[in-house]
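The complex is shown incomplete by one protein chain, all other protein chains being positioned as in the whole.
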Amino acid sequence: MGVAVLIKQVPDTTSKVSVAGDRVDESSVSKWSISPYDEYALECAMRLKESGYSEVVAITCGPQRSSKALTEAAAVGADSLIHVHVEDSLDSIQVQTLLSAAIKRTGSEIVLCGKQAADTNSGSTGPGIASILDYSCVGVVSEVSVDDGVLVATRQGPSGLEEIEVSAPCLFTFDKGESELRRPNVRGIMMAKKKTVEALTPGDLGVDLGESAVIVNSHSSPPDKPPGQKFEGVSSIATVVQKLRDEANVI
Amino acid sequence: MMRNMAYEALDFYDIDSMLSEEERMVRDMVRDWVEDRVIPNIEEACRDGVFPDDWRKEIGEMGILGAPLKGYGCPGLSYIAYGLICQELERGDSGVRSFASVQGSLAMYPIHDFGSEEQKEYYLPKMASGEWVGCFGLTEPDYGSNPGDMITRAEDKGDHFLLNGAKMWITNGTIADLAVVWAKLDGEIKGFIVEKGDEGFSAPEMKGKHSLKASVTSELVFQDCKIPKNRILPDVKGLRGPFSCLNNARYGISWGAVGAAQSCFNSAKEYSLSRIQFGHPIASFQLIQNKLSWMLREITKGQLLAYHMGKKKDDGTWIPEQISLAKMNNVDMALEIARMSRDIHGANGILDEYPVMRHMANLESVKTYEGTHDIHNLILGRHITGIQSFTREP
Partner (left out) sequence: MEVIVISESNGDLLHPVTAQLVGASSSLGGNITILCPGGKGLSEAAEISGVSKVISVEGDCFQSYDSNAWSKALAPHAEGDLVLTSSSSTGRELASSIAAIRGIPVLQDATNISEGIVVSRPIYSGKVIETSSVKIPCVITLRANSYEASESSGKAEISTVNQTADVTISIRKALERAGEKIDVSEADIIISGGRGMGEPSNFSNLEEVADLLGAAVGASRAAVDTWDEIPHSMQVGQTGKTVTPSLYIAVGISGAIQHLAGMRTSKYIVAINKDPEAPIFGVADYGVVATWEEALPALKNELSALLSN
């Protein structure tokens, strides 16, 4: 039985993101990477493979450029690669429907992905797919392993950190994991180059996308912060704390 | 998850677009490793005067040692990829690039090209994985630019060779498991493989360097050093042996220097944008912009030189004089940029908070090793005029 890992290519978190006109300017992105939480999922998938699962299939949904993320996954050991190729902006249910169809095609009953992508910061894909496929869904995990035939995960649940067990079929969404994604090596890179990416259109997957129910009107830079404010004396601490909540919204 | 701000390598003429997917992936792998492992730890390594053993292991795991060599567990990458590896390593530190240059171009390469089948099968896989470290013994205390007059000698004693002499300025010497040593046998230069632990062989470390502090530099001492007969490199004699090794290493240096220069440029750019004097970032002043623009210009030329040299190496259409020009020009350029970058950093430039002074000190070595700057001038002078000017003899 194979493990499917869902990855998304996003602007590297260290890359500048700028807005030109009313859209994020993709041409200004200096580096594209696999979304960080997906990297943890990929590392876990590789470890599950090492503990006996037959193969790791990496799946992405996105425009042409995102195929490179699959090659990067192959360089660290992903065995097969599926690119659901769409150029248009899709809404959450469209993405989930496509990826669910791709997962079904692989027959994978263990699916790993990041808890959210570093571009949209949403976190809709994993749980949505679990519902569509009627897989169990364990969110915000840091580790998944196999113990005597059952899947064991560490998750940050509503009541705190806990160890849970669950059976396949199951989808896990990854928080920062226990293990960083392994570094590729030259051999892996050369193997990756030889692996073919299976490119599928929505039609190939038997999905009629229909129209997106969400239309992006604009992207904009956040409003400028107010100029720095300086206060005299300790009595101003209360004011600053209140401003951190009301103006800055950071606590 | 939060990493340092993205390092945006200067690539004004979009060399990136000329690289293959594989070359880009190898470069990014090494770039990420340098970012994660070298840059945060290099100052400590320099202070302690060590080349961290973890780096040896990790460089070995990446599979980049002996990059352009094929077979025997070697990577089989293009010369362009080898150049990119050197560039990224030297952006971290010249000492790290030196480690890889010596291992790949100076120790693995002669075994690969001039060694017996048995030698290749025995040594190369262990060296490609980083398990064994190699070094290269050519320079002697009294023979630097003039290696042809070396005094280290080998004698054929029937069932073994006996080596006597000393080598100096040997990168990796003390940590090496084997040394490729050039010595005269019956008056002719031949290559020998000496292993750590061979009777009569020692490799004391040279201390007190102000340059390449994170790189191990040693003497190799041979006092009636006894080595088996099967340790001679069968397929080369004369200076062609060591010089062909040096050509490959010098080619790598021409890329490495670009990496060091990029690091200094990047630091100068960031610093000048955040340093406020007279109420404005110093980057807004014309004298600073003039310097930054000069750096951009020189780095871009150096990149194109290195890239084109790589293409010629991959096509096999190169001559050694072209490599001399690339090495000499790019190291000279990088050293000038390091000094200029230090200048832009003002007094802050002398601190180990910034990489520039370290690069500057390193590049003084790089300017001198693998053929000094002036020797490369003489190589080109001979090429232009047909008259050699190394010696007074006709």
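Quick notes on this one:
Which chain is which? They are A and B, in the order written, and residues in each are numbered from 1.
Here is the rule we go by: a contact is a pair of C-beta atoms (placed from the backbone, for glycine too) under 8 Å apart; a residue touches a chain by one contact, two chains touch by 3 or more.
These numbers were taken from a predicted model, which means no experiment stands behind them.
The chain that is not drawn here is touched, among residues B:145, B:274, B:293 or B:389, by B:274. Note that of A:34, A:48 or A:138, the residue touching the chain absent from this view is A:138. The missing chain, though absent from the display, is touched by one residue of B:116, B:244, B:348 or B:368; that residue is B:348. Contact between chain A and the absent chain runs through residues 11, 13, 17, 19, 24, 91-93, 96, 115-116, 118-132, 134-140, 152, 154, 156-167, 170, 173, 176, 212-222, 225-226, 228-234, 236-238, 240-245, 248-251. For chain B, the list of residues touching the undisplayed chain reads 1-5, 43, 270-271, 274-275, 348, 351-354.
The rule is simple: only the chains that are shown with their structure count from here on.
Mean C-alpha positions place chain A and chain B at a centre distance of 40 Å.
Remark: chain A residues 12-16, 30-31, 36, 68, 71-72, 75, 176, 183-187, 189-190, 192-193 touch chain B in the complex. By the touch rule above, chain B contacts chain A in their complex via residues 1-6, 8, 21-22, 25-26, 29, 32-33, 58, 61-64, 67, 75-77.
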